[in-house]
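Here the complex is missing a single protein chain, while all its other protein chains stay put.
Showing chain A:
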Amino acid sequence: MYDIAIIGAGIAGSYVARELSRYQLNVVLLDGENDVANQITKANSAIVHAGYDAVPGKKKGLFNAPGNIMYEKVCKDLGVPFKRTGSLVVAHTEREMMTLQRLYQRGVMNGVPDMRIIFEDEVHEMEENLAPDICGALYAGTAGLVSPYELGIKVAENAVDNGVELKLNHLVTNIAKKDDGTFKIETTEEDIEAKYVVNAAGVYADDIYKMVGDPYFKILARRGVYFIFDKEIGDLVHNVIFPCPTKNGKGILVSPTVHGNLLIGPDAMPVKKGDIDTTQDRLDYIKENALKNCPELEHYFNKIIRSYAGTRNTPVADTYTTTDGDFIIEESPVKNFVNFAGYESPGLTSAPASATYCVEDVILPMLERDGVHVEENKDFNPKTRPHIIFNQLSDEEKKAAIEKDPRYGKIICRCESITEAEIVDVINRNVGATTVRGVTKRCRPGAGRCQGGFCQPRVVEILARELGCDMEDIMYDAKDKGYILSGKTKNQ
């Protein structure tokens, strides 16, 4: 019997697990996928928002700005790439300038530092490639860039380092509340028993809750389509460039990525859960809208290296129109069952603050109420084992790294200059990579301009060797169904 079972190993569930690992509790983290951080956390805008969008007084407004400030430390502790670039919400008209003022005021109420309204000249001085008709912008200096899946993975790794048990490919199929008040969670692998449950199941959070209680919220999957451009034009803009927000969201942004690429997107289309396909009309729509703020892009559509889609988990009442729903982070009407749901943007940014809230203000008081005495975990280490990013080393450091481990001298991914030692390291950590996509998410082979064309066979080989299996057993992503190789050739 676990003390606490967390359903969903995205950024929300994993972060709660990590914060719980500060205490002596028996925690299990469950996910239906073949890797952590594999749904919403994997594909989003990767922005650490300053916090002027969120409505003051709501949880979104409460956790955004403090979450942003917490990024520095957590990313340093966990070795996750994070860059504070600043953001510009740009206005083309006087009317939009008025919207900027409202955003600015919200930002002030939410405690967002380093904001200012700037005008034409300063905008174009900061960003030489923006549309000439842009007449002003809201600048926010604390906005930044992160690799969301790397953060999700490292948070989960740190949780496991500190004693949390992770069970992947455990898709929850039913939950029964037993007479003694504990829960039996049925999964595709085994039944899990736990005294408390945290539901952080992303777009499926309402389906999970329905297994134990009467529905009181509904999650709408809203799909966003993105393009990633070659690093060659990664510095086309220096800040995150947002259009003026509308009721549908923050709009199509143009942004550098923390790895030095350029990203444009997303739209916001309600879809069936799990539908993360792109469609031609939406891909065209993204391009058209990105051009409105950054017309220079027109010359660089041949520098696109990938297009993809992700979903948001938008909480709605009964209709598919409301988007001002707040995060749901509370003990549900079902006792000892916590919902951490409706966790759409600025969920990523808010994660450090809202996970702390979930643990300190929801879970621990709940345990205390039940007379459970919780001891601190004295061995808790907030840092993950450091890892070397070879291409960021100086010449001298490169020399030393190869002397220590010759596998740093073997480049496997040419596009991103990733060495064999780095790949072996991400396979052999807690919450290590077991799939080709898992390696891509953790250290980038396959994320560059050749998209794995050269390195995929080598990565499959290394995975098979390190995991002690045949190359045929290595998956692209999903277990069994995501096979890469279909058998040996005739003369093998």
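One rule holds in what follows: a residue touches a chain if its C-beta (ideal position, glycine included) is under 8 Å from a C-beta of that chain, and two chains touch if they have at least 3 such contacts; residues count from 1.
Please note the rule applied: contacts and distances are computed from a predicted model.
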item: Hidden subunit of the complex - UniProt protein name among "Peptidoglycan recognition protein family domain-containing protein", "FAD-binding protein", "Putative hemin transport system permease protein HrtB" or "4-alpha-glucanotransferase"; value: "FAD-binding protein"
item: Listed residues A:95, A:247, A:373 or A:490, member touching the removed chain; value: A:490
item: Residue of A:27, A:305 or A:462 touching the missing chain in the full complex; value: A:305
item: Contact footprint on chain A, counting only the chain that is left out; value: 227-228, 232, 274, 276-280, 283, 302, 304-308, 391, 395, 398-399, 402-403, 406-411, 414-415, 417, 449-454, 456-457, 461, 471-472, 475-478, 481-492
